[in-house]
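Report on one structure; see the data block that follows.
With one protein chain withheld, the remaining protein chains of the complex are depicted in position.
Presenting subunit A:
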Amino acid sequence: MTLLDIRDLKVAIGSVQALAGVDLTVARGEVVGLVGESGGGKSMIARSVVGLLPDGARATGQVLFEDRDVLTMDAATLAAHRGAGAAICFQNPRGALSPTRVIGRQLTDRLVTHQGMDASQARSAAVGLFESVGIRSAARRFGSYPHELSGGQAQRVMISLATGCAPGLLIADEPTTGLDVTLTREILLRFREAADEEGRGVLLISHDLASIARICDRLVVLNAGAIVEHGPTTAILTTPAAPYTRTLLAAVPTLPSPHPAESGESAGSADPARPAGAGVSAESGDPAQPAGSAVSGDEVVRVEDAHVVYGSRFGAGGHHALRGVSLTVRAGETVGVVGESGSGKSTLARLMLGMITPSRGAVTLAGREPSRLRGRALRALRRRAQLVFQDPIGSLSPRRTVADAVAEPLRAAGVKAPERARRVAAVLERMGLDGTYAERRPHELSGGQAQRVGIARALAGEPDLIVFDEPTSALDVTVQAQILKVIGEVTAERGRGSVFISHDLATVRGFCDRVVVLYLGRIVEEGPVEEVFARPRHPYTMALLAAVPSLDGEEETGRVRLTKDPEEAAAGGGCALAPRCPFAEDACRTEEQELRTLGRARVACRRAGALPDLEGPER
């Protein structure tokens, strides 16, 4: 008996056909991936399975769950079916966790309701469940509120809530959106475990084919409310039949895709994910070029030994977000900044934009120090640097038109109205948005269009520096490719420096000149992008590269894998990575690591260049 059997499901909202005849089955112990772009109807399928279609939606067809039709269930049966039958693991866990209830209570509520436990049983079971999804010191975390959790932890809690309902079918709606590569891999493995060890059916919904492919048994590809292709994962990846599937596959940014400008050069280093062969000999063969001197334009921003401490509001303690970072960006140069969540990427961005003052060290933007300026002069300086935000729609005011939003930096600069209108039109045109977009408001834009508006707004004031803060991580894969192309064009201009922040290494590789790898507020490796990607020398860089999802679907042995969570790796003495590093020696735990030049890159690892062969055993 199949667990979930959807037959010819059609959902219409008003005159819009959201789903046009969907057939889908999920069996126990099986992981089915449901793939498609946003707006394709994926979430509608998930909501119909728990009988939570939006108001005004009309559904026909059958959603059979253990042979009972969810669409025709009465209220009492439906209440019993929700949670115990099928439980959704919601997208955006921070939003889906109740902000005013401690997470432990949220879990025990589910345990008491669906597993009939009493309060004390539920409490100990909850702690156990938290531990099983990888939450450290679960007993202490029991009393935490959702806003005290990091994104990865919130996602784990969400999974524990869904599995705490002991559902037959676990539905995960975009469970890894916005998570960095190392976490994505970890979280997805939990779903595989739920199918393999607990015998649940798992329906995994994602727009990102690459990240979920390796744990799915079967894939179902959805486009515009209809299923265009379904079958075993390997069959779809190797021989996609539908053109739409091929589009999705082509849009996946993968590491080996060469830098457009340097395709010849990087062809030599065939697979950057397997750097074992690239030893010292390859290095010495390189033309001796000092690190980071590829471009010699004017200095746009210079960060010198910057420390940033976010103090807690009552003095004691505080969070050390940056611990001595030095970085220079020149005009015409694009610098990629990568690292896991919490590594200090966004703090570095805010520092360069003059939005925060370093507690130690100095920042020079366009030749002046923002921390020494006040009032009008500071505002004028801030206009020299612009930010492109992660959440394209959220960073636009819902009440203002596109033209208004784009004109904002110009208005701040005191540009007169006719001139402003002309420049807004020109910059929108450059972003491929015709005049009809100017009067639209953010809710009338798709994510990709909104991000084009965001880039247009950053460009309008003709700044010296543009910082892209994970500009594509909230977008669909196919849209990502287009936006990356636009960003590639923008960053290629000579007169301006660009900083591209991302946890997704594949996107950084596309068009950055240099890359800086951050870990817990320190630079652990920096150098020309092709050098760092082809011959990563720091174990952390290796691990980040190894965690990038690829479509071959196989778990490669010999890849570097970090052992624990960053938050667990309490900073003791010595190298900050030592508690998580598979290569750590005793000396690593006592010696502070300084950046030293190795070939064309600079690395903060005492063992860099002399690490054991990566084909060796993990951990």
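Everything below uses one rule, namely that contacts are C-beta pairs under 8 Å (C-beta built on N, C-alpha and C of every residue); 3 or more make two chains touch, one makes a residue touch a chain; residues count from 1.
Basically, contacts and distances are computed from a predicted model.
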{"item": "From \"ABC transporter permease\", \"Choline dehydrogenase-like flavoprotein\", \"Cytochrome c oxidase subunit 3\" or \"Rod shape-determining protein MreD\", the hidden chain's UniProt protein name", "value": "\"ABC transporter permease\""}
{"item": "Chain not shown: contacting residue from A:V11, A:V31, A:M44 or A:A162", "value": "A:A162"}
{"item": "From A:A96, A:V515 or A:L577, residue that would touch the chain that is not displayed", "value": "A:A96"}
{"item": "Residue among A:T113, A:S359 or A:S446 touching the omitted chain", "value": "A:T113"}
{"item": "Residues of subunit A (touch criterion as defined above) contacting the omitted chain", "value": "50, 52, 79-84, 87-88, 90, 92, 95-101, 105-106, 109-110, 112-114, 145, 147, 161-162, 165, 313-314"}
